[in-house]
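Yeah, one chain of the complex is gone here, protein chain that is, but the others are all in their spots.
Lettered A, B, C and D in written order, each chain numbered from 1.
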Amino acid sequence: MPHMTATATWPPEDPIVSIRGVRKSFGTLEVLKGVDMDIMKGEVICIIGPSGSGKSTLIRCINALNDIQEGSITVEGQEVHDPRLDKLELRKKIGMVFQQYNLFPHKTALQNIMMAPVLVMKENKAEVENRARALLKKVRLEGKEDAYPGELSGGQQQRVAIARSLAMQPDVMLFDEVTAALDPETVKEVLLTIKELAAEGMTCILVTHEMGFAREVADYIYFTDRGVIVEHGPPDSFFDDAQDERTKLFLSQIL
Amino acid sequence: MPHMTATATWPPEDPIVSIRGVRKSFGTLEVLKGVDMDIMKGEVICIIGPSGSGKSTLIRCINALNDIQEGSITVEGQEVHDPRLDKLELRKKIGMVFQQYNLFPHKTALQNIMMAPVLVMKENKAEVENRARALLKKVRLEGKEDAYPGELSGGQQQRVAIARSLAMQPDVMLFDEVTAALDPETVKEVLLTIKELAAEGMTCILVTHEMGFAREVADYIYFTDRGVIVEHGPPDSFFDDAQDERTKLFLSQIL
Amino acid sequence: MTPVRVLAAVPVWIPFALFFLCALWPSLALAQSGEAVRPFHALWRWAPFLITKGFLFNILISFLCLIIGTGVGVLLGLCQISLLRPVRRISWFITQLFRNSPWLVILFIVMLALPFEVTIFGKAYFVPAWIKAVVGLSLPIMANISEIVRGAIRSVPNTQWEAAEALAFTRQQTMWRIILPQCFKRMIPPWMNWYAILTMATPLVSILGVEEVMNLTRQAIVAEENRPELLMPFYGFVLLLFFAYCYPIARLTLRLERKFAVKL
Amino acid sequence: EQCTNETWNKIAQRGTIVVGVKADTRPWGYRDQTGGIIGMEADMARQVADTLGVALELVAVESSNRMQFLEGGRIDLMIATMSDRKDRREIVGIVGPNYYSSGTNVMTPKALGVTAWSDLKNRPVCGKQGAFYNQIVEQRYGAQIIAFGSNAEALQALRDKKCIAWVYDDSSIAADLASGHYDEFEMPLVSEDNNPWGLAVPIAERDCVFGRFMSGMQYSWHQSGELVALEQKWGIQATAYLAEQHARFADWLAD
Partner (left out) sequence: MPHLSRRRGAPISGPLMLDAFSEFFRQLAEDYPRWNFVFFYQPVQAGKIWTGLQYTVILSLACLVFSVIIGVVGAWLQGSKRRLLRNLVQGYIQLFRNTPPFVQLLFFYFALGQLTPTYSPDGWLEVPIISNVGWAIISLSFFAGAFNVEIFRSGIEAVPDATIEASEALGMTRLQTYSHVILPLAFRVSLPALNNNLVNLIKTTTQAFAIAVPELLYQAVTIWNDYPSAQYPAMLLLFVVYIGLVGIMVLGMNRWERHLAIPGYGN
């Protein structure tokens, strides 16, 4: 497996995530009907589209939380839906942040962040703790180390969730509508954190409804509808110059 | 009680809802610290402000779901917090729609709408049913008569909730962040329904975070912070020319 | 609108007072002035024996059953959510079988199915009836604990499994580090509740001839020449013993239930 | 059948004989206030142990479990007011000569003036669960048996006038009547089915050492008049049976 190398050495000319003709059904309901995408290292891409169009399903397929029926998804050259794949290996490379944060309610913020590196990566506890504290600082939550999720606001919880994913030092981060469950004011904090992350060169795949944010931060935008990508392009051309009717309708509604 | 007349005859020069020096505490926490407002018949007013500033509490006081410690609230000239007040009479005059829709989950859309007129107003069932169907049509939900709330999307549920309130033929409608629990796309459907209602001359008091909507539909805007009204005025001057620091800060964040 | 949560507010003396009223008033009302003293005198003489040889033994039985029932029940509960279909099926069946049979019937069957004597390394040991009783009572407890475990695990949102999965936790790690710690608190109140139910089921084993409080009470009445005015004070006394033991447990359970309900 | 004398050897090995006696049948076997078992049968058990030169352990048995205790090896010997019946001989080793005998009789209130067994027809009669007398009065005289778990409860039911009679063995009833607590009751009928009582060893031991030994014990008890003495000691009305047996087995050489 020549491609299974660390990010640092991933050739910048190859896509780090490559999606080819992916089809996915739940029972009789076809949710993804042939999706293609290429994401290069350090790129930030945003997926937007109406509810139920398959955005969540797509990014869940990327880290093998859902399986696919057809097509291929490779991450760092490795086929994700290869039955022989070591899922744990894959998930060490991919961080994922959910809409509902999904923090572990019985652990403090710090413990939430430290758990996976210690248990999964068997890293040294003291080292991990240092990193976790640094990450909490990065997401502007110094002083909340010992707070339980129930004691944090939605925005704070979401930032802990981001820090928790980052603690695994993933090569790619997936964000699924991470601000959808937040109130308008706290959305900003979370978006700021992601923006900083993008600026540092992390490869990010975001599903979002925040158009302003997508425009500002994305290198590339995909618009999905009913399981297919109907429009894509760099933000400026996408927002000002959409070709597809559905995209135009959607953009008009959202604004 | 000379003032207990139907809306139709309510003199347009008197405020239909009048709020004077209202103070309200929950235990030791003072939530409203002296609020004054006048709402004329047919007016649409929007209340905006940060979370926890007492918006919900204020409109719940108008319909006597919360009691107040000081001040007075009159609806069509009648004191709401008079202990001898017939709350049921008051609530027939005031419709209220909640953030969480609060439909009755064990009743279909149609039954939800018909319940109060039949049980409370003892109206003829057949008549009420006709009106309920018309209302469902008005909120663009024909065909959903027999759906249970659990089978409807958030936006659809919220529109049923609006129709349910309208079925009581209230003189004043209260809306408490009715779109806050909805996803961005379905927000539009609900706002459209409210806009139509406002256009028909219904007196509406809205708590909302949708600035664009407030600007478009409101006759007058109040901004509350920590239990007091810190700024108010017609939409244009309010949005473009806010004087108060907190208001400015809030507006800058929201956008 | 919500009915007031009065339970915790009820002063402890109220149930006790009611209890004395119900338990002792009839006997007092019945017995004539001079006569009333005698049954209570007899009860007084027998009480130490009934408590130390009888009731404490009931408590011992209940503890043993709890330990066995919990241990096996937790395993059974985990089997119920196993990934292996046959394991799931079998553990489900066992759970349902023992959950839905009357305790008395289970007790009778255990009494017959277990030998009175087992031979271990060539040496024969008696299996006293109370050990069988422990086995018999452990079975339904085990089944109910199994359901508690399954229910608690399923009450943890699916998203917690997914979050752990996305962080590359193995299933084992997810179960022991993420899911079970979250369930643990939720399981305590129903678990304690079952302990109280179990304790209250221990008089049933009198039918197996185990010398617990109910049986000894009857024998004491016989030894007192079957005087009929003894029945009420003696049975009332047994009720009182159980009440005094189970009521505090019930209150503690309730308190924990509230505490955990808010936190999670 | 080859004799293994298993139980016999076990007793010797252990140095203890475990005898099952009643603990709920005064005066044959009942508790003293320290919890020990006393009574006529307990005394008999003591003599067996003394004769064998082993320690004695008394185990309280009940009508409903006494045979299982013996079958299963929980006890080595059972002396528990058991009537000697054919079907019982198939399960446990009952050895003669029988040590006692009693008939079926009833205790009824004097006020009722019962004079014949047929008076019981279709009337409620209290009994003890597991006693075979129930079957007799039910099948022979058509009484309705209400069986309770213990004598105390059945007698209480009789006093509460929930039944017109208490059916049990005549000697036990006589003992109760003699206690002075049942002055308004009587035993007016002629005992039926004078039925010898049997003590029992495990069935495999019946025709082996242990069975033969117990036969001998009973024989010598009769011969020495020990049983008559015990009867007296425990305040039991003298039974004709014991007197007869004493005469019958009398030593022909004794003066």
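Points worth noting:
Keep this in mind: a residue touches a chain if its C-beta (ideal position, glycine included) is under 8 Å from a C-beta of that chain, and two chains touch if they have at least 3 such contacts.
Quantities reported herein were computed from a predicted structural model and do not represent experimental measurements.
For the chain that is not shown, the touched chains among those present are B, C, D, taking the whole complex. Within the set D:33, D:135 or D:220, the residue that contacts the chain not displayed is D:135.
Note that of B:23, B:92 or B:226, the residue touching the chain absent from this view is B:92. When the missing chain is restored to the complex, the residue among D:47, D:64 or D:179 that touches it is D:64. Where subunit C meets the chain that is not shown, the touching residues are 1-7, 10, 14-15, 17-19, 22-23, 26-27, 29-30, 97, 99-105, 108-109, 112, 196, 200-204, 214, 231-232, 235-236, 238-239, 242-243, 246-247, 250. Listed for subunit B, the residues touching the missing chain in the whole complex are 63, 65, 87-89, 91-92, 94-96, 98, 100, 102-106, 115-116, 119-121, 147-152, 161, 164-165, 168.
Contact residues of subunit D toward the unshown chain are 63-64, 67, 87-88, 90-91, 109, 111-112, 123-124, 129-132, 134-135, 139, 146-149, 153, 156-157, 160-164.
By definition in this document, only the chains that are shown with their structure count from here on.
Excluding subunit A leaves the other chains in the touching groups B | C, D.
Taking each chain's centre as the mean of its C-alpha atoms, the one that lies farthest from the centre of subunit B is D. Centrality by Cα centroid goes to chain C. A separation of 84 Å divides the Cα centre of subunit A from that of subunit D. Spacing of subunit B relative to subunit C, judged by their CA centroids, is 53 angstrom.
Of all residues in subunit A, none touches two or more other chains.
Among the residues of subunit D, none is found touching two or more other chains. You'll find the chains touch as A-B, A-C, C-D. Looking at the complex, you find that subunit B touches subunit A at residues 50-51, 180, 183-185, 188, 209, 253-254. Subunit C contributes residues 157, 159-160, 162-170, 173, 177-178, 181-182, 263-264 to its touches with subunit A in the complex. Residues 10, 23-26, 30-35, 60-62, 64-65, 68-69, 71-74, 149-153, 155-156, 159-160, 176, 179, 181 of subunit D touch subunit C in their complex.
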